[in-house]
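Before any comments, here is the structure.
Apart from one protein chain that is not included, each protein chain of the complex appears where it belongs.
Labels run A, B and C following the written order; every chain starts at residue 1.
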């Protein structure tokens, strides 16, 4: 996919840093391409649900950011991204050393952009698809984000 | 709705305490009825997305627990609950002093239970519906949670 | 909810008539209020899945129109409605004399409107909730519908 803003990597990186929840969880941006963004989250004992796996909401949080920034990477400078909605299937227990969420735009648009996100649970050499999200994002001018 | 386990409140409370992410976020169980559970999350600056609102993933996290425990409250003792999938619409900016997620079972079942969750953003006397989730939960025996 | 166009009933009725699939299925508009539209579909043996119940896609078709026209009823004259996406849970076998889909706007907006739709299976005096949809609609000017 073709980015309209050649500085999209700096723009994504800067916005991600302002997502304070990413710092709290310990999530990191590990790949930024045009229309494809990866977020990695190392395991910590305080990110879990009642059985000691990553909580579905934590999985959703990094998936939402990966898909949202995949869309944002294709936006012009000055635009903002907001999540309209997403749907996520939890396919397997989210357990392992880390989660890796890969968000990819499947339908870019002037107003709405659709992303697909896969979340993989990684333990040593083993990787398992543990969640899949389908997500709708909206592009707004910076001044419209309250609407 | 009729609970099969009269001790459902203690069971929900105990399981919620084991969700370590709730402690990290500062979320609290504020209501437990049969088929209806409420989770409240006070605002903190480290729970946000890039514009200073609660991150959609944080909203989803408390919504997922509210809907999941609403289902769990109707299960027999010894059963476990896992989220199969959910879909959430972010209707308005999630900003204010706190978020309140109210999960309600709309279709209980032997295997699958469906919950609806509303998340309200509260600021002083003002309350605004900021997210709505439709969620599918599965009941498992305690021994099956790895599957 | 307040309609901006006092002629919304005529506008919904006229647009529904142009949905040729409604004629093929035998679906009818049975209620039009501002932000709330009902579509009724009598049982026919050629609307079914492999077990003789209404096909999930048929249930979705009338639910999509009910929710879409609930949104459309709040639009100004000259605007068009398109479905962005929806999610539907099939809660119980869709069997009986007729299906009744009730679409209700839960969040109207300038660009996006969110509707909830319930589908009930009716047999004599018995009514059972058999499906629930959460749906996102977009408002377009008449000239933009190709985009």
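The rule is simple: a contact is a pair of C-beta atoms (placed from the backbone, for glycine too) under 8 Å apart; a residue touches a chain by one contact, two chains touch by 3 or more.
Only a predicted model underlies this, so the values are computations on that prediction, with no experimental measurement involved.
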item: Chains shown that the absent chain touches, full complex; value: A, B, C
item: Which residue of A:4, A:77 or A:129 touches the chain not shown here; value: A:129
item: Chain not shown, touching residues in chain B; value: 84-85, 87, 110-112, 136, 138, 147
item: Contact footprint on chain A, counting only the chain that is left out; value: 87, 89, 91-92, 106-107, 114, 116, 129, 132, 134, 136
item: Touch list for chain C against the chain that is not drawn; value: 15-16, 18-21, 23-24, 45-51, 55-58, 60-65, 80, 82-90, 93, 145-146
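Here is the rule we go by: only the chains that are shown with their structure count from here on.
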item: Interface residue overlap between copies chain B and chain C, same or different (over half shared); value: same
item: For chain A paired with chain B, centre-to-centre distance based on mean C-alpha positions, whole Å; value: 21
item: Centroid distance [mean C-alpha coordinates] between chain C and chain A, Å; value: 32
item: Whole-Å separation of chain centres (CA-atom averages), chain B against chain C; value: 29
item: Contacts with 2+ other chains: residues of chain C; value: 87, 136
